[in-house]
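The structure's right below; bear with me while I get my questions together.
Up next, chain A:
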Amino acid sequence: MLELVLCQAGYPEPMASVTLAHYLVLSAAMFVLGLVGFITRRNLIIMFLCTELMFQAAGLALIAFSRYHLNLDGQTFVIFVLTVAAAEAAMALALVVLLFRRRESLSSEEWAELKG
Partner candidate 1 sequence: MNSVLIPVSLALPVVFALLVAFMPAERARGTALVGMLLSAVPVLGLLFLFDYSRAAEFQFAASVEWAPQLGLSLSVGIDSVALLLIALTALLGPVCVLGSWTAITDRPRLFYSWLLVMQTAMIGVFAARDLVFFYMCFEFTLLPMFVLIGVFGSTNRKIASIKFFLYTFTGSLIALAGLVYVAWSASGHYGRWTLDIGELAAAARLMSPTEQGLVLAAMLAGFAVKVPLFPLHTWLPLAHTEAPTAGSVILAGVLLKLGTYGIYRFVLGFVPMAMVEHAPFLAVLAIIGIIYAGLICWVQTDVKKLVAYSSVSHLGFCVLGLLAVNTTGLSGSVMYMLSHGLSTGALFLMIGFMYERYHTRDMGQVQGLASKMPVWSSFMVFFVLASVGLPGLNGFVSEFLCLIGAFQSSSELVAAGHPGATAGALGPWYAAVAGVGMVVAAMYLLIMVGKVVWGELVEPAGHDDAHTGLPVDLSAREIAALLPLAAGCLIFGLFPQPLLGAIEAPVNVAVRSIEFEPVDVPHTTEHAEADLQVGEVAP
Partner candidate 2 sequence: MTGDVILTFAADAPVGVAPWWVMLIPALPMLGVILCTLMAIAGVRSKLPAWVTVGCLGASFVVAVAMLLNHGEGAAVAKAWDWFHISWGDAQGQQFNAIFGFYIDRLTILWMLFVTGLATLIGLYASEYMSHDVGPGYCRFFVAFNLFVFSMACLVMGANMLMLYLGWEGVGLCSYLLIGYYYKKPSAVAAGKKAFIVNRIGDLGLALGVYLTFVHFGTIEYAELFASDKLAGYLEHASHGDFSHIPLAAQVIPMLLMVGAFGKSAQLPLYVWLPDAMEGPTPVSALIHAATMVTAGVFLIARTYPVFQVSEYALPTVAWIGGLTAFFSATIGMAQFDIKRIMAYSTVSQLGYMFAGLGVLTSVGAAAHVFTHAFFKALLFLCCGAVMHGFAGQLDLRKLSGLWRMKGWGIVSITMLVGCLNLAGFPVITSGFWSKDMIMAEAFVRPGMGPVGWLLLITAGLTAYYTFRVFFRVFVGPQEYHPGDELHDDGHGAEHFHPHAPGWAINSVLVILAVLSFVAIPLVALNHGGWVGEMIHGSTAHYEAHAEAGHHGSVWLAGFNPHAVMYYISAVVGIAGILVAYALHLRGRTSAGEAPAAEAFKNALGPVQRWAEHKWYVDELYDFLFRKPLWVLSQIFRYVDMLLVDGLVNTAGWIPSALGGRLRRGQNGVLQSYAASMAGGLALFVVVVLILASRSG
């Protein structure tokens, strides 16, 4: 199915060389893995890691396009994203530690205050 779609869009045959399509497929796979992980898992840390995974999937796609278009904007942007992600990881993990201290649990189900 995927093959069909890519062929129709004029992409080269598989196994010819590593093309943009390969990066994109990898990126999509990482994103879906992250998404599924985020939705199915209840552990806050795992969920956080899954968001990181989705982040990096987006970053990978950006780099691939950057290389493909021979334009450095994408790579610059990814550097920014990585920096922000690092800071954010520190913040997020600190928050997770705080949340753990409150409830002695890492389950996201402990936190459903937004229930209407």
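Per the selection procedure, all candidates are chains of the complex that A comes from, given by their letters.
Operating definition for what follows: contacts are C-beta pairs under 8 Å (C-beta built on N, C-alpha and C of every residue); 3 or more make two chains touch, one makes a residue touch a chain; residues count from 1.
Everything numeric here is computed off the predicted structure, so don't read it as measured data.
Candidates 1 or 2 all belong to this complex, yet only 2 touches chain A. Here chain A touches candidate 2 in the complex through residues 35, 38-40, 42, 47, 108-109, 111-116, going by the rule given at the top.
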